[in-house]
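Left out: one protein chain. Kept in place: all the others.
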Amino acid sequence: MARVALENVSKLYPGNVKAVDKLTLEVRDGEFVVLVGPSGCGKSTILRMIAGLEDVTSGTVTIGQRVVNDVQPKDRDIAMVFQNYALYPHMTVRQNMAFALKLRKVGKEETESRIRATADMLGLSELLDRLPKALSGGQRQRVAVGRAIVRQPAAFLFDEPLSNLDAKLRVQMRLELARLHNRLGTTMIYVTHDQAEAMTLGDRIVVMDDGVVRQIAAPTELYDSPADLFVAGFIGVPQMNFFAGTIEASATGVCFRADAGFELPVSAEMAGRLTAYAGKPVTLGLRPEHIGVSESEQRGSGLRIPAVVDVVEAMGSESYIHLHTGNTSFVSRVDAHRRFEPGQECLQAVFVEKAHFFDTATERRIE
Amino acid sequence: MKEQRITWRNLNRTWVVFAMLAPTVVGVAIFSYTPAIEAVRHSFYEWDGRFLENFNGLDNFRRLLGDLGLWGPLLLYGFFAGLASLLSRPRLRRACRAVALVALAAFALAAGGDLVAVWHDADAVQTTPLYTAAGLLSVAALCALGAVRGRVGRGAAFMRFLALALPFVAGLTYIISVRRLGDWLLWKSFSLIFVLVAANMLKMWPSIFVAVCIHRLRSQRWQYVYRVLFVIPLIIPQMVALLIWKFFYDPNVGPLNKFLTATHLDSVLIWLDKWVWHLGVFTEPFRPAWLADPELIVPALIFWGFPWVGVVGVLIYLAGLQNIGKELYEAAELDGVGSWGKFWRIELPLIMTQVRLNLVLLIIGTFQAYGFQLVLLGPEGGPRNVGLTPGLYMYFQGFIEQRYGYACAIGLLLFCIILVLTIVNQKYVRVEK
Partner (left out) sequence: MSSKQAKRAEIGKHTLVVLVLLFAFIPLLITFVISFKSNQQFAVAPLTPTFPLHFENWAIGWETISGYIANSIVISVLAVVLTLVPALLSAFVFARFRFPGKTVLWYALLGLLFMPGIMNLVPLFTLLRDLNMLNSMLALSTLYAVGGQVFCVFVLRNFIEDMPQDLFEAAQVDGASPLQQIWSLVIPMSGSILGTLAILRFLASWNSFVMPLVMLSSQYKQVIPVGLMRLDGEYIKLWGPMMASFSIAAIPLVIIFLFTMRLFVKGLTAGAVKG
C-alpha cells in the first residue's frame, strides 16, 4: 500500500502536442481516486505514466516514498486493469493469474493459495481452467481484476475497465469494485469517461479537460459547488442549464438580467459577492432539479418565467421537461406523475438559493 | 503512440532491445549489403576474382552496351522522363521533363552524327530496323500532339506515356538493331526474355480458371479437398520436377515422343515441316531432340509445365476469390449475369490485384531465372545460345569465363532494369498488404 503523487507532471508527444500540462495530484494511501473527463483529455496518459508505460516529459512521479520516473513498470509494484482486459488468450484463467507471480518467482504453493483466495473472492473458482474465449464479458472483466489482485500491489490502476460491458453489467461490476475497495483498502486510481462511475466509486474525483485539472473534490462537493463552467457542465445528468446575462446593481438590490429576457433577484448571501461584477457578463447555472415547472402561480418562491414545453422525456421515476424561453432552451426535472404536453405554455419557479454564478470571461465560479 | 520509446538517454536499461536487433542487422550487413556494394564497385574493375583486380573505369559498360556516347543521353532521357511521370509536384515535374527533352535532343544529335559517319558503308547499316525506329518516333510525335490537345482523362495519360516511352524504344532499336552495338549475346538473351514473358502471360490463365472452378463448387468440403490436393505438388523437390520434365522431353525414351508416335501425330509434324515450316527438325525416323535442337528449345521451354497450373498461383487466386462476398454473386444472379459474365465482370476484376502481383513477380522472376536453364542446357544456354537468359549469361561470364568484373557489370544492369520494373510496379500496381 502506498501513496501516489504526481508533481508538475507534463507529457509532450512528438510534434509538441501537449497531452498533460503541469499536473499535480496526490493520492493518499488507501484512497480511491477517479480521473474523469472527455476522451482525449489526458486522463489515460496520466494512468500510463503512473504505470510506467509512458515516459514523463517533466516533473516527478512518486509511488510510496520512491521517485519512479526511471523505474521500469514491473518494478513499480502496481497492477493495471485494461479496457479490453488484455487477457492472454492462449492461457487459462489460472495461468493468466499466475503469469505475473511466475515471473516474480513466487513459490508454487503461495501462488496457488493466492489464486484460490482471489478466485473465491470474485466467484471465479469454477472457471479457473477455462480459456478467456470461453468466458462472458463480465467474467473476463473479473479475471482481469483478479489478475491484478493476486499480485498484491501497492496500488491498482484501472483504465476504463467497465466501458466494454453492457449497461446492466456495468452497474453490477461498479458495485463489486466499490465492495472490493472496501475490502482490500488498497490505493486505487481509476480512469473513466462515465461520470456516473466517477460519482459512485470515487473518494475523490479529478475532473480533467485538455490535459489540465479542472477540479479535485469529493463527489458531493463536485456536484454542489463546481469550480468552473466545464465541471458544472460535465457532472450531472441532465446537464446544468446555463443562461448568459449581466449583473445589475441598484438601490433595491442586485439582480441578474438574462439575455433571454428575464430578471432574477439575487439572494442576499450572493449579492455581496456579485456587486463587484456589476455590468459584466456572467453566466447563471441552474441544475434541472432546481427549476420547477408549474401551470399556476400557487406554489413556490422566487421568480417565475414564462416558457413553452418542447419535449417531455419520461424516465419513469421522474421526467425531464425540455423548455424554451425566447431562444434559450433549458431542462427541468420534475416528478413523473405530472403531465405536460409539447406546446404547452407554463410558468416555472427558480430556486434562487441554489443558483450558481460563473464569470463568463474566466469561466470560474463566483463565490 | 503505443510503441515504447527508446532514446539514447535510457540506453543503460534498453540496450537489450538493440541487442535483439543485432543478429538481423549484422547478418544483413555482412551477407547482403557488403556483396552488393562490392558488386557495384567491381563492375568498374577488370577482375578475375583472384589475382587480377584492375580499375578500368567504364570499360565493362562500354563492352556491355557499346558506344556510351550514344547510350549516355538515351539513359539520361529515360531516367528523367521516368522521374517526371513519378513526381507529383508540377514544378519539379516540368524541370525533369525539360532535362529529358535536352537529353533526347543530345541523343538525336549523337545518333544523327553516328548515322552520317557510317552511312557510306552501306553494309554496316541495317535499314529495316531503321525504318522501325523512324516509325516509332513518328507515332511518338503524334501521341505528343494528342497529349497536348486532350489534357485530361485516361486516354491523354496513355498518350503522354507513349509520347515519353516510344522515343526511348526507338533509341534502343537504333543502338541495338541498327548499329549492332554492345554485347550481342546479352541482347539475344533479352529477346528470349520477351518471348518467355509473353508465353508466361498466356500460361497464367489456366491457374485462374482452375481457381475459379474450385471456388464455384457448391460443396465446401470438395473445395477443401482440392485445396489440399493442390498443395501436394509443392512437396516434389523442384529439381525432381525439372529432371522429370527433362526425361519427358528425352528424344529416345521420353514419353512425349512416344506419345506423338503412338497417336501418329508425328507424321503430321513431319508433313508440316516438309511443306510449311522448312525447319528440317521433324524427319523420319521421328526422334526430335527437344532440348538439344536450336529450333526446338524455345518451343519446348514454352510448353514446359503443361497444363501450366501453378500451385501457389491457384492458392493465391483462391484467397482472393474467397474475399468476394456471397451477396455479390446473388446480386449478379438477380441481374441475370451468366457464367461467363460472372467471370469477366466480377471474379476477374476482383482478383486483379493478385493477377497483377503474380504477373509482376513473374516478369521479375523470368529476368533473374537461370538455375533452370543451367540444369537443362548448360551454362552457354544450349546450342547457338538460344536458351541464354540474362542471368545465365552473367553466371557464364563469371563462373565459366572468370570475368567477374564483367559479370558484376551485367548484374548491375539487371539490377537497374529490375529496379525500374519494381518502381513501375509500385506506382501502377497497387498491392494491398
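Letters A and B mark the chains in the order given here, with residues in each chain numbered from 1 onward.
Going forward, a contact is a pair of C-beta atoms (placed from the backbone, for glycine too) under 8 Å apart; a residue touches a chain by one contact, two chains touch by 3 or more.
The shown structure was predicted, so the numbers you read here are calculated from the model rather than taken from an experiment.
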Among B:Pro233, B:Gly280 or B:Gly325, the residue in touch with the chain that has been omitted: B:Pro233
Contacting the left-out chain in the complete assembly, out of B:Phe61, B:Phe107, B:Phe248 or B:Trp304: B:Phe248
Contact residue for the chain not shown (choose from A:Leu25, A:Ile78 or A:Val213): A:Ile78
Sites on chain B contacted by the missing partner chain, in the whole complex: 2-8, 16-18, 20-21, 23-25, 27-28, 30-32, 34-36, 38-39, 42, 49, 206, 209-210, 213-214, 216-218, 222, 224, 226-241, 243-246, 248, 253, 255, 258, 306-307, 309, 311-312, 315-316, 318-320, 322, 339, 354, 357, 361, 364, 367-368, 370-371, 374-375, 391, 394-395, 398-399, 404, 407-408, 411-412, 414-415, 418-419, 422, 433
Hidden partner chain, residues of chain A it touches: 51-53, 73-74, 78-80, 82-86, 88-90, 99-100, 103-104, 147, 151
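As a convention for this text, only the chains that are shown with their structure count from here on.
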Centroid distance [mean C-alpha coordinates] between chain B and chain A, Å: 64
